[in-house]
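Every protein chain except one is present and positioned as in the full complex.
As written, the chain order gives the labels A, B and C, with residue 1 at the start of each chain.
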Amino acid sequence: MRIKVAILGATGYTGGELVRLLARHPQVQIVHVTSERHAGKPLRNAFPHLTSQPELVCRSLEDKKGLENIDVAFCALPHLASMREVPYLLAQGTRVVDLSADFRLHDPLIYRTWYGTDHLAPQLLPEAAYGLPELHRSNIASARLVANPGCYPTSVLLALAPLLKGGWIDPELLIIDSKSGVSGAGRSASQDNLFTEIEGGFRAYKVEGHRHTPEIEQELSLLAGADLRVRFVPHLLPQSRGILSTCHLRPRVVRSQAEWQEILHTFYHDEPFVQVLEAGNWPATSHVRGSNYCHLGVAVDSRTGWLTVLSVIDNLVKGAAGQAVQNMNVMFGMKEGTGLEQLPLFP
Amino acid sequence: MRIKVAILGATGYTGGELVRLLARHPQVQIVHVTSERHAGKPLRNAFPHLTSQPELVCRSLEDKKGLENIDVAFCALPHLASMREVPYLLAQGTRVVDLSADFRLHDPLIYRTWYGTDHLAPQLLPEAAYGLPELHRSNIASARLVANPGCYPTSVLLALAPLLKGGWIDPELLIIDSKSGVSGAGRSASQDNLFTEIEGGFRAYKVEGHRHTPEIEQELSLLAGADLRVRFVPHLLPQSRGILSTCHLRPRVVRSQAEWQEILHTFYHDEPFVQVLEAGNWPATSHVRGSNYCHLGVAVDSRTGWLTVLSVIDNLVKGAAGQAVQNMNVMFGMKEGTGLEQLPLFP
Amino acid sequence: MRIKVAILGATGYTGGELVRLLARHPQVQIVHVTSERHAGKPLRNAFPHLTSQPELVCRSLEDKKGLENIDVAFCALPHLASMREVPYLLAQGTRVVDLSADFRLHDPLIYRTWYGTDHLAPQLLPEAAYGLPELHRSNIASARLVANPGCYPTSVLLALAPLLKGGWIDPELLIIDSKSGVSGAGRSASQDNLFTEIEGGFRAYKVEGHRHTPEIEQELSLLAGADLRVRFVPHLLPQSRGILSTCHLRPRVVRSQAEWQEILHTFYHDEPFVQVLEAGNWPATSHVRGSNYCHLGVAVDSRTGWLTVLSVIDNLVKGAAGQAVQNMNVMFGMKEGTGLEQLPLFP
Partner (left out) sequence: MRIKVAILGATGYTGGELVRLLARHPQVQIVHVTSERHAGKPLRNAFPHLTSQPELVCRSLEDKKGLENIDVAFCALPHLASMREVPYLLAQGTRVVDLSADFRLHDPLIYRTWYGTDHLAPQLLPEAAYGLPELHRSNIASARLVANPGCYPTSVLLALAPLLKGGWIDPELLIIDSKSGVSGAGRSASQDNLFTEIEGGFRAYKVEGHRHTPEIEQELSLLAGADLRVRFVPHLLPQSRGILSTCHLRPRVVRSQAEWQEILHTFYHDEPFVQVLEAGNWPATSHVRGSNYCHLGVAVDSRTGWLTVLSVIDNLVKGAAGQAVQNMNVMFGMKEGTGLEQLPLFP
């Protein structure tokens, strides 16, 4: 028997990606999709690549009919909108994977600082599991509410977890230079994200501070066992998908490249989606496109002593919808990779 | 029990795409992959997006060991190389899906005219089935040797078959203006296909005559019941995947757009991979990316009387590897869409 | 002494391109630029690539101060807005190069049919010169009002003029399959033109009829000496700049490729901006990028008898701002190529 799922906010890129993956998940049935702009119309009007799914018709968020018997709801809504819906869903007995930022930060004051608004459901924060299965699998398994990580944090945490947890690097000197494809900016009409503005126009943005910073710091602090801060600078790539994070680190010990690789290898030995590349190979966003994989590479610069860890994911898959499906699989006791088997699309 | 497959020429784009699809096909086991350049090395050295498949190790074509018990071989070799291998495979009792041009043309003289060399296995031409399941399904089912269609011909034949077979259009005035992504040019080092030469550099090529022309004419002539010729002009798009063919046609009758759509709809009613878009929607290559779908659109220009049929496919999937898998499914009595379920990757 | 120019609508792509060219024109001084959205602010706020031009400050269209002594105004406004401004400018004694569609069509009824609104200044239509210098140089030289051609029409007219004027081709069978970069769609926020929607997503649009059709027909009819119609199908390329038009034609006579080339060569012998490529070379949009050149290529398909003429321009230069500057040079008796000397930017 298939579990019943709802996707709230199905006409954004994350929503569309959830449909792409869940429509082919063998233990799932999509029974409810919402879109305010396309309410009452087939989803394929908004997403012609889903032309083969004529049966999916969008509803408004306000139309709660049919939401009663949902086993799990994926909230692919903007922050603020999400925390307005989640309490209702939980009250219905529906488990929730929330893809917004609303339940990722444990501390509502930090939420307020970075998002400029009070949290509307602070009582739910203590129970929300941070949905990075590689770090929080058992919490996720039993959670009613899973906060799916941000795309940048996913790429950074997978790169740094083995090193911070092992105490191998200086937590005072963490520089993260990240680069993301444009799909991370969403699907709303915008001048800044027109093809003409982006093509050939690589640039940094939010250099003075990006909202994913406190999320990265929260999780890295947990790993390091002490409060730490990171310098995080995001950039916008002229490509639709993919994140590459270049992490510049100071090791506390001298190790060879092979030894650093071995540390990563050992940490992720049993993880289906994290792959440490062999020496001489550097991660490329195109090599994980459309898949739930994370590729890691490590280099040590013997001249200066700096250690560099490189990490790539598809921001819409391991950075959003794929990880959400992975979380659902964990929550419902399914094989963790179900529905996520497809290999990367290259070229 | 899974059937055993070999992929000859696994490190080109078509070969890599065959691996991507067949590695996830539930009734298939890849037991043999070849690459001259990477013989003896893991396939993932050539294709880092296949890092998760360390067990696939390339062999040389000359190393026939292990080829004895193959159920079906996919030849993703260049033309000429292919017709040197196919007779051996058939003699072993292996069925063959050949993705080169070598067995598509029924007439060896036409082959010689367009490919500039004598055919080395003309005795096999009569039995080779032309592998477009939508038109030749029963031949394919029983064939030892299936000639997988070219990418351009696939896009054109699916657009024109309903109209030519129905006698609706003038077979004397067929203008096909096609545009292809760069992956169609293969993976060999080349100055012409460097990123820097292609980005922002749309152009036509082989304007005086492209080798896919006789293949298109052969199949369209069969449909029309008479010899015909087409004007076919290919262009190169600054994108990796996708073909769009714009077919300019003279109708023999006056019909509305809705009626033309209905003709296409009816023809493809039971076809899982051909989708006729609703009025007002035009096919886009991004809406079939990574999938085996073909999207069709039709417009009638009442001012001039010209009919336009637009067709898009992913040249590496429905135009090559996906169609080859579809053919294999037909040959072995499997459900035709097995292993081809994944939805297009957008954006 | 420099002539004084105004640019109305300076923050769209065409306006920005006018600034790029005119700021370096040795006989011109930009004294007035307008933008409703950026009125009162430096132009470089809207266009950081013009950071080196801090002295250009945007005004509102309504602020007519400073417009009195303008020698020539470039209207880079949307249609409708343009014909509201032009009468005032002319009344001031300012000559006008209008880059909108408002004064291109001689017949106000045809304007109404295609633009869905009455023309507001039909009295000016008889005197408006159609600003393609290669065809209408002497009219332009003496005109108060020049209607700068559309980007598609420029590419098509330069390709077909020698053949239609010479009577070499059948005016009943003109098929024009054009492909344009995204900058042609303007700079307004839009979902359809987001990078993510365009990358890898080649498609046709307005297949049932595009507004540049009557403009093409008007000018081709003049050349042919008889009313004719064309089938014109535009497509959208995943690149910012460039138009390639593929013209499929029926010759009335049998000629070799070299002879067709010679016909084009002869026609454009003295034209500084139109270049007929040598045999075996096909025009590419990247080879005219940023320049005012048009490259032409011609192929004859001896099997079918179809003649193909290929034409590329940069839609923002020869298709808009560059041609406008060329027109201005003609109008003011300057050397026609002044300010347009720069060579194409490749890669």
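By definition in this document, a contact is a pair of C-beta atoms (placed from the backbone, for glycine too) under 8 Å apart; a residue touches a chain by one contact, two chains touch by 3 or more.
These numbers come from a predicted model, not from an experiment.
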Among C:S100, C:S240 or C:T304, which one touches the chain that has been omitted from the display?
C:S240
Out of B:I198, B:A284 or B:A321, which touches the unshown chain?
B:I198
Which residues does subunit A use to touch the chain missing from this display?
175, 177, 179, 181, 196-197, 199-205, 207-209, 213, 229-231, 233, 235, 237-242, 244, 246, 248, 257, 282-287, 289, 297, 299-301, 303-304, 306, 308, 310, 312, 347
Residues belonging to subunit C that touch the chain removed from view
13, 16, 19-20, 23-24, 47-53, 183, 199-200, 240-241, 275, 277, 281, 284, 286-291, 293, 295, 341-347
Contact set of subunit B toward the excluded chain (per top definition):
13, 182-183, 187-191, 193-200, 238-240
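We take it that only the chains that are shown with their structure count from here on.
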Which chains sit in contact with both members of the pair subunit B and subunit C?
A
Need the CA-centroid distance for the pair subunit A / subunit B, whole Å please.
36
Quick one: report the Å distance separating subunit A from subunit C, using the average Cα coordinate of each chain.
45
What are the residues of subunit C that contact at least two other chains?
196-197, 199-200, 238-240
